[in-house]
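Removed from the display is one protein chain of the complex; every other protein chain stays in position.
So, chain A:
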Amino acid sequence: MQLASHPFKELRLDRMSRTFGAFNALHDVSLSIRKGEFIALLGPSGCGKSTALNCIAGLLATTDGGIYIDEKRIDQLKPEDRGFGMVFQNYALFPHMTVNQNVGFGLRMRNVPKAEIAQKVENALALVRLQGQGHKLPGQLSGGQQQRVAIARAIVIEPPLVLMDEPLSNLDAKLRLEMRTEIRRIHNQLGATTIYVTHDQDEALSLADRVVVLREGSIRQVGVPHELYEKPAHIDVAEFMGFRNHMPGKVTGRTGDRVTLSVAGSTIAGMASEDVKPGDDAILMARGDDIAAAKAGPQTLAATVETIEYRGREFVGTARTADGLELIFHSPTLTEIGSRISLSVNADRALVFAA
């Protein structure tokens, strides 16, 4: 069984589900992935993203639904018969094998001739920029290098699909950024269809062609990064995309997409994300950088500064309104803790969701 040998058009998840006893880890996940696409499965821990990946890899059986490559159903196949490459969170390199043996593992299992293995391993190591390290054991490499070996091991078999399970979460911040660029570069070079699991929205937005946001085992939204970032369709997705200000209020008026709410005694406008009418309870969501100190006036909230920290170029602070609503704001200047300020909300970028 060699899936790699015949090119495919799409990988399709059809109402893929997985339960653990009474717990629905994954519920009716349907998704169509085109060849060459880089898909990020994004969500907080426990949202089912790793379950989904393990089901696709065949390490976990689905309890319902199907997985198809074009018209061929693959969810009944054993993991070794699917022909995918996988990069694990803790790398899962074989500690007793050298880098060369690790990378060549999939080829050896497929009885590829030795000379061909050596050539392919060398090419894969060159691709992940680990030339000349082939004779070392994984234990002699740094975390970043180990992850490069794991990536080389996954791509050397030229799989139709590469699965990555939070591959950067064990690396330090600097290396994580570096490897992120590397993964994107390798993907651009090879064009391998990739499913990438992460809980880090930055990673998902910067790497993926399309991002799938999972929550409680179901898909909340699928879209290109820009779309998700600017127009989260669901309040959960908005929270995940950095809309950290959560302002409950009552809708007082609506003109087109422009909605006004009464929030903490002030009238604030925002863009409707869901269908809300005057009189409804709603929630205004805004990013910290869309709330700034301003002169008192319309579209502002009066609050007392509680914390302020320097983030380079600007300050980020928290302030609390008289009725206890906490707001995160950005400010170009240092504001005293305890001082009273007015915070204006960018009406074009704040989103209104039904409560």
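Quick note on the criterion: a contact is a pair of C-beta atoms (placed from the backbone, for glycine too) under 8 Å apart; a residue touches a chain by one contact, two chains touch by 3 or more; residues count from 1.
Assume contacts and distances are computed from a predicted model.
**Q** Quick one: find the hidden chain's UniProt protein name among "Ferrous iron transport protein A", "Sugar ABC transporter permease", "L-lactate dehydrogenase complex protein LldE" or "Putative Zn-dependent peptidase".
**A** UniProt lists the chain left out of the view as "Sugar ABC transporter permease".
**Q** Touching the hidden chain in the complete assembly: which of A:83, A:249 or A:317 does that?
**A** The one listed residue touching the chain not shown is A:83.
**Q** Considering the whole complex, which of A:38, A:105 or A:243 touches the chain not shown?
**A** Missing-chain contact among the listed residues: A:105.
**Q** Which candidate, A:58, A:242, A:288 or A:317, sits in contact with the chain we can't see?
**A** Only one listed residue reaches the unshown chain, and that is A:58.
**Q** Which residue, A:146, A:273 or A:318, contacts the hidden chain when the whole complex is considered?
**A** Candidates A:146, A:273 or A:318; residue touching the omitted chain: A:146.
**Q** Just checking the interface: what residues of chain A touch the absent partner chain?
**A** Residues 57-59, 78-80, 82-86, 88, 90-96, 105-106, 108-110, 137-139, 143, 146, 150, 153-154, 157, 163, 170 of chain A touch the chain that is not shown.
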